[in-house]
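Excluded from the complex is one protein chain; the other protein chains are retained at their positions.
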Amino acid sequence: MTGSDGSGGTPTLAALTDEVGLLYGADWNPEQWHPDVWREDVALMRAAGVNLVTVGVFSWASLEPRPGRFELDWLDRVVDLAHDHGVLVDLATPTASPPPWLGVLWPSARAVTADGVRMSHGSRNHFCPSSPHYRERALAVTRVLAERYGAHPGVRMWHVGNEYGQVCWCEHCAHEYRAWLRARHGSLDELNRAWGTAFWSQRYDEWGQVIPPRAAPYLVNPTQALDHRRFASDQLLALYLEQRDVVREHAPGVPVTTNLMGFHHPTDYRRWAPHLDVVADDVYGDPADPSDVVRVALTHDLARGLAGGAPWLVMEQAAGAVNWRPHNVPKTSAQLRLDSLRAVARGADGSCFFQWRASTAGAERYHSALVPHAGPDTALHRAVVAHGAELARLRRVVGTRVTARVALVFDWPSWWAAEEPASPSQRLRALPQVLAYYRPLWEDGVAVDVVGPDADLDAYDLVVAPQLHLVEDADVAGLRRVVERGGVLLLGPFSGVVDRDAHVRTGRFPVPFADLVGGSGEEWVPLPDAGVDLRSDLLGDVRVHDWAERVRVDDGEAVAAVVGGDLDGCAAVVRRRHPGGGQGWYVGALLPPDALAGVVRACLDAAGVAGPAGVRAAADVEVVRRGDVTFCLNAADRPRTVHLTGTADGWHDLLTGADVAGDVPLAPHGVLALIERTP
Amino acid sequence: MTGSDGSGGTPTLAALTDEVGLLYGADWNPEQWHPDVWREDVALMRAAGVNLVTVGVFSWASLEPRPGRFELDWLDRVVDLAHDHGVLVDLATPTASPPPWLGVLWPSARAVTADGVRMSHGSRNHFCPSSPHYRERALAVTRVLAERYGAHPGVRMWHVGNEYGQVCWCEHCAHEYRAWLRARHGSLDELNRAWGTAFWSQRYDEWGQVIPPRAAPYLVNPTQALDHRRFASDQLLALYLEQRDVVREHAPGVPVTTNLMGFHHPTDYRRWAPHLDVVADDVYGDPADPSDVVRVALTHDLARGLAGGAPWLVMEQAAGAVNWRPHNVPKTSAQLRLDSLRAVARGADGSCFFQWRASTAGAERYHSALVPHAGPDTALHRAVVAHGAELARLRRVVGTRVTARVALVFDWPSWWAAEEPASPSQRLRALPQVLAYYRPLWEDGVAVDVVGPDADLDAYDLVVAPQLHLVEDADVAGLRRVVERGGVLLLGPFSGVVDRDAHVRTGRFPVPFADLVGGSGEEWVPLPDAGVDLRSDLLGDVRVHDWAERVRVDDGEAVAAVVGGDLDGCAAVVRRRHPGGGQGWYVGALLPPDALAGVVRACLDAAGVAGPAGVRAAADVEVVRRGDVTFCLNAADRPRTVHLTGTADGWHDLLTGADVAGDVPLAPHGVLALIERTP
Partner (left out) sequence: MTGSDGSGGTPTLAALTDEVGLLYGADWNPEQWHPDVWREDVALMRAAGVNLVTVGVFSWASLEPRPGRFELDWLDRVVDLAHDHGVLVDLATPTASPPPWLGVLWPSARAVTADGVRMSHGSRNHFCPSSPHYRERALAVTRVLAERYGAHPGVRMWHVGNEYGQVCWCEHCAHEYRAWLRARHGSLDELNRAWGTAFWSQRYDEWGQVIPPRAAPYLVNPTQALDHRRFASDQLLALYLEQRDVVREHAPGVPVTTNLMGFHHPTDYRRWAPHLDVVADDVYGDPADPSDVVRVALTHDLARGLAGGAPWLVMEQAAGAVNWRPHNVPKTSAQLRLDSLRAVARGADGSCFFQWRASTAGAERYHSALVPHAGPDTALHRAVVAHGAELARLRRVVGTRVTARVALVFDWPSWWAAEEPASPSQRLRALPQVLAYYRPLWEDGVAVDVVGPDADLDAYDLVVAPQLHLVEDADVAGLRRVVERGGVLLLGPFSGVVDRDAHVRTGRFPVPFADLVGGSGEEWVPLPDAGVDLRSDLLGDVRVHDWAERVRVDDGEAVAAVVGGDLDGCAAVVRRRHPGGGQGWYVGALLPPDALAGVVRACLDAAGVAGPAGVRAAADVEVVRRGDVTFCLNAADRPRTVHLTGTADGWHDLLTGADVAGDVPLAPHGVLALIERTP
């Protein structure tokens, strides 16, 4: 399955990949360079196998140097040049970074912090998302571009805005926030109920009194804050949509997207994904942290989940170092390749970079690029060329999918609600929890789809919800059905606590699921530093730190229980086996990694799920099966071995063209892309 | 002695406790709940022995949903319901948290930071204490309540505002600050002298130039800052007083109070206490820190001191966890009881909690309550019920006092002055010093009154002033008289340094007391990290870190002296024995705990003071005698033993009803309340 061909239906990535195979490219910002350099650029692109460039992301001031005066000739030349050299163009609306004139003409078009500080130009993304002036001018430049390039044969994708994320607390936004709240809550009475304004004397008597959560002397109303996060994400989505509509009008059939940023806190990408023709993600793992590869893999599975399982695209990654960390360890050439192939293994049909040629000026001049300051005769650029060649050898995976029997539930509003100030403990953090439950699955090579709580879960044998703190009534049934139909549901601590308005559900927790898991709790117990001891036949005896809960066993079993102290006898892990074969598990503690892995593996066993057949990998080796290709990716900077079985005829490595079998060595950060040989 | 009966004279707590014994209760915020829940509430209160509820603290928006439109019917029902069920009502003026409409109608009624950021509603306590609009509306709602409920038989106490603490730097406040300064200093010349404006060219030429210490590029004038702290405290007190006066007019004879917060930095409670009919304190010890019980005990002794020795009231404490720390370890049931009884032992005639029923919404939904989210069938609520029963068994202590022969001097302006920026060292901190000198007294079970420097000290054999950095001329004589009349005076480092305007007293320090202690200094010496060695017959040889002083012995003795280095031979502890038996001690160093305990115990010996007779307690066991009841409180989470002697007939434990003698075991966090058996 590969998606549409572009004629009618929803435009997809397949329109491009069917033509050129896996996409390989970069942001190309030629306005920084003399046209002579452009010609060198396209020659180098061809030599490197680059087949896609994103153009114009930051070009507004170059395209419209003063209000209403457009200068597009240079862009004509750039687009034609790429097209003439067989490089597809992903054309951006340049609306992320308005020219200085916008905020000078209309100061209210600049964003304001919760403290009332108005942003200035001089950086990027300083606009207010609710400013009528900004939106009008952004649509105007979008329209000019769409009219000019909508039918250009070289422009094969559109890239609206860039890394949406700005949040503003100004009066424009307050106005829009109120409109959004009216739509959500219907009446002021309902808003007062939802926000719990009876506490702390916050009752609103007129809509005009309602404001974003601005600077206040103490804790802000948590539902006011939660709704503001929802609004802020929706407001940015509205910007995307209105520009997309202009593009689509002039470029029907051409896919439109914007670049997401994985687990990006301000934007609920589940609400965005249905509106993106292509899920495109910016991926910046930290080469200084060897364990960060697990987080990156999880992020890829999220991207694939947002795409509904269809191929997605790495829109940005670094070829070497980034520049925005305090200490920016560069990727090695082996890591450049490893990281790119990890994304392909997990469903990406393209691997693009920021940016093509390293800037000599501006705030990102120390960010690596495919062509370094020292030019093409460099280790980095040689790796770029080599990688282009091997991506061409992976055309077989284009359009194929990863099949998963395990779902990991993740939800932005739940993340937001769980990490409001004034929760029981800041040591219980949503993303680390999600990652902790994901890690054993990654280690075992078990494919995982990251889905929302409202997803159709019927295809999954195991559903893991590590930190579903907020769960809406409407989603409870779907999660319960997992167990009812014989599947396994695993819930992490502090789950099921609040409803859509972040109100605590009264009763014994996890309130909507306590009967499913056979146990129930009455108190969250952030622990003194010494922690507490657990006893468990399954997990062994371990010490738990930071978090436990006062949980009793009802009609389930205690898989692990606290020994000693005030919580003596409380369950730390409780499970109920249901007559129909289903199992409900609840973990009421922050388990140490090995114990948590024991829980996850017991759930895998109960669900009958295991890693890919025929491949037994050493520690640190990530195994992913996509379509009929099994990728083995060595996350370690030392050699590892993979043991292959499972087929009488042995395996074939698409990257090297070699046939392999038995114990196969993997170089540090090395990769295999295997298919089973057929006789 | 028990205080007044409420008919004429100053209203006191006795009016309530004579009727119902020790008070036991909570903040009740029923506006969060359906009236059906109210009826369950009062039934549960009766079952738990709750006899006092604080109502209406955050009800302004419920009582006056729009300006001038009052809706009090619901409160009528609440007050009647409590009254009908025998629960006394402490009715609050809801003025801590104004409704949104106040700050929308009058933006200047919202507080402004030193940086000029104006606070918004959405939290609580966002008002400007000097805003005429706020004050007018606060008095109006107070008047409406006082008129309606002043004579209600169920309303037995009034609770004005809540946790006063907001400070504001706005123009209203600047205006009020100038008025306050005029009253304090009389003339601009005197202000210029007091503030030392000859330095750094700060001389004021007109009153209108004088402002609060707003954002500035470098250190702010310390006396300007000190006077602003004084003003800010007085300004909040003025709010209390004007509301109290309205209440008193309509509810003569009913005690009026507000809830203090122990060693709360912004408010000089010594100036507040004379205006409170009941000293009521909010107490939030940290269950995660086993040593915090000493600080809490000290805080209780402060509350008792503020009450002039009369019974006081714990107005708020947590039953389990709070929600505002980064990591909120809950109290165990044993700690709930232990903490409550500690307050009673140290003079409280009541023990109240925040809040009755756990909120499901709002910023405090994760703060524990007497009725948890999981309902009354929980460990916590069962402990609440049990504790209500045992409080009833302690009626004997109602109205009784703790008798102390040791005074600990503590003063807010001295605290403020000592911790201004640009002092010799931030490692010398006022509260830790006070606590360090208090700890040995706590360990020995020696009763201590925490008093101001202007207190009548004649009743005390030992007066300890650990950190009396600022001392007014008027208070010097009282402190000197301690020694002159044969008592012992112990002064900590950096004491007696500045006068009321925070001007350094010139001469050899401690300037006003150097002759009393028989030694004098010329330089404060924050130490290099290695510290310095002391030699002392009394204390042994110890190493001192962070702070010493260049002190010479005059006509006293060096109890400890520095050995080696640049300070070789300087006194670290100096003492002078006076002919009349008095002793003056000065400690010119930050002594390690054991050495400091040696100093304190030598002073106790010299003063002839010791802990309670007949009780020899193990470490961690706090012993306090109130009236004729000796409380033994085990601060450890493991068993301890108390050895009882001193009476031929043994002892009787009021809590268990058992007779005990000899070695008596104390459970972890356990408590005894003993009286001597009479034959």
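Should a chain be cited, it is by its letter among A and B, assigned in written order, with residues numbered from 1 in that chain.
Please note the rule applied: a contact is a pair of C-beta atoms (placed from the backbone, for glycine too) under 8 Å apart; a residue touches a chain by one contact, two chains touch by 3 or more.
Keep in mind that what you see is a predicted model, and the values were worked out from it rather than measured.
Only one of the listed residues, A:R39, A:H175 or A:H373, touches the absent chain: A:H373.
Check B:R203, B:R535 or B:R616 against the missing chain and you find that the one touching it is B:R203. In the complete complex, the residue from B:V220, B:V247 or B:A280 that touches the missing chain is B:V220.
Of A:H126, A:R439 or A:R576, it is A:H126 that touches the chain left out of the display.
The residue from B:L105, B:A140, B:I211 or B:I675 that touches the chain not shown here is B:I211. Contact between subunit A and the absent chain runs through residues 29, 31-32, 58-62, 65-66, 94, 97-101, 104, 111, 113, 117-126, 166, 287-288, 320-321, 323-324, 326-330, 332-334, 358-366, 372-375, 378-380, 637.
Contact residues of subunit B toward the unshown chain are 115-116, 195-206, 208-211, 213-224, 422-427, 501-509, 521-529, 546, 550, 565-566.
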